[in-house]
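What you see is the complex with one protein chain gone and the rest in place.
Going by the order they are written in, the chains are A and B; count residues from 1 in each one.
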Amino acid sequence: MKTLSDLRAIKEKAKKEMAAREQSAKYRIVVAMGTCGIAAGARTVMSAILDEISKRNIANAVVTQTGCLGFCDQEPLIQIIQTDKNVTTTYGKIDSETARKIIYEHVMNDRVVSNHVFMHQ
Amino acid sequence: MHRIHILIAMDAHTISQGARSIKDAMSRELALAGLADEVRVVETGSLGIYDKGVVLVVFPDGVYYVGVKMEDVSEIISEHLIKGRIVERLHYLDIPTEEATMGDKSARIGKQVRVVLKNAGVIDPESIEEYIAHDGYEALGKALTEMKPEQVMEEVKASGMQGRGGAFFPTGVKWGFAAREKSDEKYIICNADEGEPGTFKDRLILEGDPHAVIEGMALAGFAVGAHQGYVYIRGEYRMSINRMQKAIEQARKHGLLGKNIFGSSFSFDLDIREGAGAYICGEETALIESIEGKRGEPRNKPPFPPSVGLWGKPTIVNNVETLANVPQIILKGAKWYRSMGTENSPGTKVFTMVGNINNPGLIEVPMGITLREIIYDIGHGIPEGKEFLLAQLGGTTGGILTREHLDLPLAVDSLRNAGAGMGSGALLVVDDSQCIVDLVKTFVEFFVHESCGICTLCREGNGRLLEILERMSDGKGKQDDLRLMEELANAMLRGAFCGLGQAAPIPILGCLRYFRSEFEQHLQGACRAGKCELHAENEAAA
Partner (left out) sequence: MPDLNKIDKIIKSYENTRTPLIYILKDVQKEYGLLSDEILTRVAKKTAIPLSEIYGVATFYSLFTTTAKGKHIVRCCNNAPCHVKGSKEVLDHIKSYLGVETGETTADGSFTLEFTSCLGLCAVAPVMMVDNEVYGNLTPEKAVAILKDYKMKGTSNA
């Protein structure tokens, strides 16, 4: 990259790719993978999610990671983003069992697992 | 699919007011009205409205209803959901911010302003493209193509930003010292040796938004004329090290680090240096010694690092949070930055709330917020019905704040007047089930572990303080002990070699000042909190 317009080109491309990625799947599942999340068990949650998705052949969801959101006491945290409606549901204090339940209920059957919702927007 | 969402707050308070049965009734009546497919009822945590009974919000309208009773359920459904008319009788308008319509997040986010943390938890930290998509490297591009180094420095100076490592020295002024030095080599160091107990803001930035730190360092390099930077990260922060390493490699690949960045004559590169487990290396001259491969013992000051630093060359050492602020100051301007916070403490500050608090975690708020707002509004108060005893602000070397300080605005000058400081922004909340002597003993144990040993006052002073506290919590304290502690602490305050030794006595003196009677009780063989096993020698005599 040599100029500001090179940067802008990358920016536009990245924005498009992010948008395309978001539209390619109905659900984006984001796992908070900061050290606090991992200390609270985010890794087992992540592998449970990946396992459940492959076991159930779910094709309309992508899984990504992000850093800590600052609500460390709620870790492990995951967010289910319904991309077409731009609705984000954040689940707190998840273990691998709840994670599997959320994949089945929320991602497969559009039912929010309300007793684990930390925020909804 | 669902036309309307109804969020119903489920917290200890609303549940006690019957929120659960109202939710069930709501679902039941929606089904009866044939609306089950159109309206979804969602449970959420507290909506940040207290003492108003059952609280619910109807989306997408964002209408809040409070004090909802069983008999109101059918009215809300028939009036609002079917006819679109708000039930004014229950309508609640006193919603502080727009974010308040976002469910529980409002209680914790409502007072927050995310500048440094704008990307943390939003982007994938391992993707430079996502950082770029969120205006990343725009500031560096702007600086290198449209600005002179002096202009970058002036902008930071004008913003009034003070170093977020804890000393709050004006960042632009520090840069100015290094800029005016004539030298073939200058260095920018990012101090990521975060180790102040209770602090994890830097970890969160390094793990969540590493490119912001890289961009800030490159801007600092441009402003002072440095071409090499080091990120000194403590060895225990494995994930921060890995993420930063990846980010540096990506930035190099995109030509954002290396030679002739953005086609300019400016070249800048970065390397990571790992710490090996020493709290003292957070002190800037000890950190420099450590990069030079030596014991991390602090140097004499002056000369200060901007004149004589790493390998004897002019060096800027800035904290992670400080550097992460820089790109946005360059992009949005000093005036924008000054629009946040107070006159003498502009900008936002990241605080970590830890200890006996309902919602521990990390928040970014404008300077000038009060302790009460943080602890009770954002942190939701003290758990298990216990009472607030004290707060320690700024980590284990931080000052002690008690009930009388709850409404003190947290800004650099007001805190200084109260004999405290913002420090690293760690806020340790302590409830009344804790014992002061036991707590102070924990502080001193930390200093004994972390004293580098170079000066007698810190090495021996902390050791002797621990001895005194141990015998006090064993019920073997001597009548003269409080005076002895004060004498030792004051000597350390005045005579220790570096900031660590000088700051170590601050919380001890604070506790002696506000909780003297509790120390005296221990001398008489009583521990209010029951944490100390007092084997009083005078027991047999009594």
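What we mean here is this: a residue touches a chain if its C-beta (ideal position, glycine included) is under 8 Å from a C-beta of that chain, and two chains touch if they have at least 3 such contacts.
These numbers come from a predicted model, not from an experiment.
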For a quick check of understanding: of B:Phe262, B:Tyr279 or B:Phe519, which residue touches the chain that isn't displayed?
B:Tyr279
From the list B:Ser74, B:Gln434 or B:Gln521, pick the residue that touches the absent chain.
B:Gln434
Tell me which of B:Gly296, B:Gly423 or B:Gly475 is the one touching the absent chain.
B:Gly296
With the full complex in mind, choose from B:Leu30, B:Leu362, B:Ile378 or B:Leu469 the residue touching the hidden chain.
B:Leu362
Which residue numbers on subunit A touch the omitted chain?
35-36, 38-40, 72-73, 75
What does the interface between subunit B and the hidden chain look like in terms of residue numbers?
194-200, 202-203, 235-238, 273-279, 290-296, 311, 352-356, 360-362, 392, 396, 426, 428, 430-431, 434, 438-439, 442-443, 445-446, 449-450, 452
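Everything that follows uses one rule, which is that only the chains that are shown with their structure count from here on.
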Distance-wise, how many Å sit between the C-alpha centres of subunit A and subunit B, to the nearest whole number?
25
Quick check on the complex: what are the subunit A residues that touch subunit B?
1-4, 7, 10-11, 13-15, 17-18, 32, 34-36, 38, 64-74, 90, 110, 112, 114-115, 117-121
Residue set of subunit B touching subunit A in the complex reads 1, 5, 7, 40, 42-45, 102-105, 108, 117, 120-126, 129-130, 132-133, 135, 137-138, 141-142, 145, 200, 203-204, 207-209, 237-240, 254-256, 260, 262-263, 359-364
